[in-house]
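Below is one structure; the comments refer to it alone.
Every protein chain but one is kept in place in this view of the complex.
Going in written order, the chains are labelled A, B and C, and every chain counts its residues from 1.
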Amino acid sequence: MTATGDARPSETYSYLGPAGTFTEAALKQVPEAQGKIWRSVNNVGEALADVTTGRSTAAMIAIENSIEGGVSAAQDALATVPGLRIVGEYLVPVNFVLVARPGTALADVRVVNAHPVAYAQTRGWLERHLPDHGHIPAASNVQAATSLFADDSNADAAVAPPGIVDQLDVDVLAEGIGDNPNAVTRFVLVSRSLRIPPRTGADKTSVIVELPDDEPGSLLAMLEQFSTRGVNMSLLESRPIGDELGRYRFVMDLDGHIEDERVADALLGLRRFSPGVIYLGSYPRADRREVEYHSKYDDEVYIEARDWLRGILSGEPEV
Amino acid sequence: MTATGDARPSETYSYLGPAGTFTEAALKQVPEAQGKIWRSVNNVGEALADVTTGRSTAAMIAIENSIEGGVSAAQDALATVPGLRIVGEYLVPVNFVLVARPGTALADVRVVNAHPVAYAQTRGWLERHLPDHGHIPAASNVQAATSLFADDSNADAAVAPPGIVDQLDVDVLAEGIGDNPNAVTRFVLVSRSLRIPPRTGADKTSVIVELPDDEPGSLLAMLEQFSTRGVNMSLLESRPIGDELGRYRFVMDLDGHIEDERVADALLGLRRFSPGVIYLGSYPRADRREVEYHSKYDDEVYIEARDWLRGILSGEPEV
Amino acid sequence: MTATGDARPSETYSYLGPAGTFTEAALKQVPEAQGKIWRSVNNVGEALADVTTGRSTAAMIAIENSIEGGVSAAQDALATVPGLRIVGEYLVPVNFVLVARPGTALADVRVVNAHPVAYAQTRGWLERHLPDHGHIPAASNVQAATSLFADDSNADAAVAPPGIVDQLDVDVLAEGIGDNPNAVTRFVLVSRSLRIPPRTGADKTSVIVELPDDEPGSLLAMLEQFSTRGVNMSLLESRPIGDELGRYRFVMDLDGHIEDERVADALLGLRRFSPGVIYLGSYPRADRREVEYHSKYDDEVYIEARDWLRGILSGEPEV
Partner (left out) sequence: MTATGDARPSETYSYLGPAGTFTEAALKQVPEAQGKIWRSVNNVGEALADVTTGRSTAAMIAIENSIEGGVSAAQDALATVPGLRIVGEYLVPVNFVLVARPGTALADVRVVNAHPVAYAQTRGWLERHLPDHGHIPAASNVQAATSLFADDSNADAAVAPPGIVDQLDVDVLAEGIGDNPNAVTRFVLVSRSLRIPPRTGADKTSVIVELPDDEPGSLLAMLEQFSTRGVNMSLLESRPIGDELGRYRFVMDLDGHIEDERVADALLGLRRFSPGVIYLGSYPRADRREVEYHSKYDDEVYIEARDWLRGILSGEPEV
């Protein structure tokens, strides 16, 4: 937890700590968070509770990992905790280093401490370079490294995020040991603010939608709400509602901002269609890539159509 | 042409005449037309020209026949003559009588005068009862009967609409000689008025829509505009646009009124989708049958969704 | 009727005559018909009856006109007369000449004889060049010209197909008087033969399909049978079934041949879906334009998928 002298109590950002995690790396990308209080928490539930209770201004949480898929707990929390909004998106390359107590050589490493997910993502490298290593599972990436300094440590090295070198006095035995060089984790910054970030042209809109019932075509019908408006989806995850098998809600990211006419119209269609739709927010894409869509879905087309309808309803001659 | 003394010149109704036609029978169903000037014309083009030039208040034209299909000329005229609106729909049973000069017996009939369409629709009866008859084609149903009194008439009997007995001194040799007892022709009353008839709950909305281009899925995409809003179609006719083979416009009747939210929303979708959509009007169905639709497409659902969206956009907490 | 000496009786082709019609022009495009008996008939019903009774080998009928739309009678006949197959498609430019008795000058023309459809298609020219002309309707294009030589003829000129100069001793006062220079009529050659013309890669397949019932989405469902197989439609016409208002059958031309896997599969889908589907034939396109489709709908893709399924069902390991 880093506190600066002049921050007001409300200016606090919660994140999955401790310092050195990928989540902290995401938070470092947020200009507004610099120089404010950063509150390290143990899991996504605590992070979101900080926001709903007003203890923190916002919380950074992992929402999707290109290797691990949707971070279920985060998605379920957003679906069930009311009053939360996503206000920003951040990408952190998932890269790992192999660290050890100072003075350790790679050749000395027999046992590696690693969080199971990190272990899975570095296993190829480890098996090539340390074919005879043993693995001790850790509760988190940072703890894997921290444990090297515990009295009863049996591990010679640990798999950790690159940021660990700012927190611990470790030697880096190898860098970039992740098996997939493109691996990246997607984080979102969540707040209680109902003020929607302004439209930039490179935005995402996140929603969670419950299907009307278990009837065959309802998912198809939902997707048609987007296709008829030219709205592309960049994420579709099904999550069980939890009351019985076979009932799902869908976590979706749409290309565009709620102030884009085509997105607003698709949201109207969703709302009419679904027994439960949660608007999670519209916010700039992490990659700042302009949203592409066919010109037939331009705002002007929507506005012109409404003017046309209004003219008919008010008895004006068509033009 | 029937004129009453006190009608203002503008209060004129054009119809395909002369008196005795099915079109006249349709006009007799219009309460507002009673006691006004009825102007008999020769074809649908003249009828609509009367309306566009202001010579007539409205014109009655045949738009669909359960045997003959879309009345192409009428549909094409509505697609190309601007400023016309359908304000009412009327059904006339297509029934025929066999008539002859007074004193003629059925056994005497050798040659029958009949409009080709009427002949096609009574052929079964004629072949059963007059197996050796000959057929002389007439230019219209009424002319078939009128021709019996021409100097050079070679016909002994004529196929005519039942209303003919009010116009000519003929004997009815047989009634109900149509081969299909359910045959019916659908007429619409067309005017220049931009005032839309009020919503009754048993309404139709007529539109003509041009597809964006010849690409495979465009018709499918158009139909999805309706299916995603729960709007049913009761008529779909394709008509060639006429500039080259393979280009069509579609004449459609939708269940519901433009003031029904789901219909208005479907029209917005059509307008955005199509390079050319013509709103022909919303008007009470001839059969006065209440439009049925799923409650999830109720006006309230549309209004609630708009309120929800508006709340989000203005930063209100969701409820 | 043109007969050549060595034709066997069965080698007869029926067409809407007399000589000089557009239909005859279509028949002239058929290599197999050259030197055979050509039988002139009065309407499409007679032409098809010739085929079903075996009197003729085949009949040429107009099926679509870029101005007039579907030729309803022909489409309805194909839907109701069993045992007919389309074996070829032919396009004839719809062009007109203004003809008169020899010695007539354009300036002398006061009254024009013309079939109503031809009149509609040349009206622009006539009104520009003969602003004060009167119109006498004729029963057919050829008859318009023939009538110039009748004793009681009141017409000074006639609108006729270009081929008329081979049949009658007329002067051509003007050529190319059609208002739409791209107008074309599509003809099909119909036979009883069940042998399907071989696949050329530039083929059409014609079907007539009845929708399962009046439920909202059934047309959409039918079109999806094509879109999921990448099969394009070049014609879609709705025709009333005729038993009651609101019931339609659809006349469709599909791009491709029944021996194309994707077309065959779409036909299977149609057959399962529809209470009544009529296969009218697969035949080379008049324009000989290669059918374009995405490579994911290649025959090989269909064959590979079947092999894959067969392998699974027979317990082979997947490859």
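Please note the rule applied: a residue touches a chain if its C-beta (ideal position, glycine included) is under 8 Å from a C-beta of that chain, and two chains touch if they have at least 3 such contacts.
Because the structure is predicted, anything quoted here is derived from the model rather than measured.
Within the full complex, the chain left out of the display is in contact with A, C. Residue in contact with the omitted chain (choice from A:E24, A:E64 or A:D203): A:E64.
Touch with the hidden chain on the side of subunit C covers residues 82-83, 194-196, 212, 221, 224-225, 227-228, 258-259, 264, 267-269, 271-273, 278-279, 296-297, 301-302, 304-306, 308-309, 312-313, 315-318.
Remark: the residues of subunit A touching the chain excluded from display are 64-70, 72, 91, 139, 180, 182, 184, 186, 216-217, 219-220, 223-224, 226-227, 230, 232-240, 242-246, 248.
The rule we apply is simple: only the chains that are shown with their structure count from here on.
The touch graph of these protein chains is an open line.
Shared residue numbers account for over half of those found at the interface formed by subunit B and subunit C, and the copies are therefore classed as meeting with the same residues. If you lay the C-alpha trace of subunit A over that of subunit B, the rotation comes to 180 degrees, to the nearest 5. In this assembly, the C-alpha centroid of subunit B lies 27 Å from the C-alpha centroid of subunit C.
For subunit B, the set of residues that touch two or more other chains comprises 224, 227.
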